[in-house]
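As you look at this complex, bear in mind that one protein chain is not there, while each of the others sits in place.
Let's look at subunit A:
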Amino acid sequence: MSNRATNLLVPIVSVVLGLIVGAIIMLVSGYSPIEGYAALWNGIFGDLYTIGETLRQITPYLLAGLAVAFAFRSGLFNIGVEGQLIVGWFAAAYVGVAVELPKIIHLPLAILAAAVAGALWGFVPGLLKAKFRVHEVIVTIMMNYIALHVTNALIRTVSDGGDRTERIFASASLRSEFLENLTEFSRLHLGLLLALIMVAVMWFILEKTTLGFELKAVGFNQHASEYAGMNVNKNIIMAMVISGAFAGLAGAMEALGTFEYVSSKGGFTGIGFDGIAVALLGMNTPLGVVFGATLFGSLKYGALNMPNAAGIPIEIVEIVIAVIIFFVASGYIIRLLLLRAAGKKKEAK
């Protein structure tokens, strides 16, 4: 079997296997897998509205995935995407309600605020890692909690004791009449475009700039990078700042597109953590992140239709979705099995 055929076959076989095991789970629990999967399909591609909503759901996953992947490529494990997203969400919403400006200034300003807030939240663990070799995993996990509770407190202050801010001014919104009309008034917004631009930006940084060359070198081998005259500490900080900025932009998607406000949260959004899976599914490449985010966003959004349309309890739905993602992530095992099967065939000849 040629290499290319294997590369193509692996994801297909993975998804099919995941669907089969998911079907078995539904059968055993006494629900019809055909109805279940029909509901999932319709929940993703049913009509223009659901397609729009699916795309909207994919948008923050794209940016969260980029954030994790970018840090990974520089040898850093950014668990703090969740917290960076939360501060980005707050910063964008705050700029959205605090001032009213012409759209051409207001929207970029709000987006920038989210990126800067996320970058700042990434800078702290980056600095601690660079200067004192404190492990970034510990710091970023703690920074997540700080982000959650600090933004909750700030939201109360800003809203005079309420649990959400005002709606942002239209001049700061990412919503687009054109996209809404196109998708039967879904909440699809211009953020998708921004996210796709960021995919290109990450690719450009990594593959075209000297900074990207240094980040990758540091990610693989700090000793050789230092020998070659690279500033390892500067690169660690830069990687965390850029990663945090991507995560902050993911927050802006929620603040300026989907919700148009920020409310205090009882717990994490989960998008930042799912971003880790998105990045790993995508092998930490920009294009891979697009694939991972599409899979994650589609399944997450489509699954919402399964309890309504097929009567399957949400718990079972979550298990089925997790199983499908699990099989996709196990691509390596599938590849091994495929190669072994191919090897046997060759011997038989």
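General remarks:
Methods note: a residue touches a chain if its C-beta (ideal position, glycine included) is under 8 Å from a C-beta of that chain, and two chains touch if they have at least 3 such contacts; residues count from 1.
The working rule: contacts and distances are computed from a predicted model.
A chain of this complex does not appear here, and its UniProt-recorded name among "Stage V sporulation protein AC", "Aspartate carbamoyltransferase", "Nucleoside ABC transporter ATP-binding protein" or "Chloride channel protein" is "Nucleoside ABC transporter ATP-binding protein". Only one of A:224, A:287, A:314 or A:342 touches the absent chain when the whole complex is considered: A:224.
Checked against the full complex, the candidates A:156, A:216 or A:265 give a single residue touching the omitted chain, namely A:216.
Touch with the hidden chain on the side of subunit A covers residues 207-213, 216-217, 220-221, 223-231.
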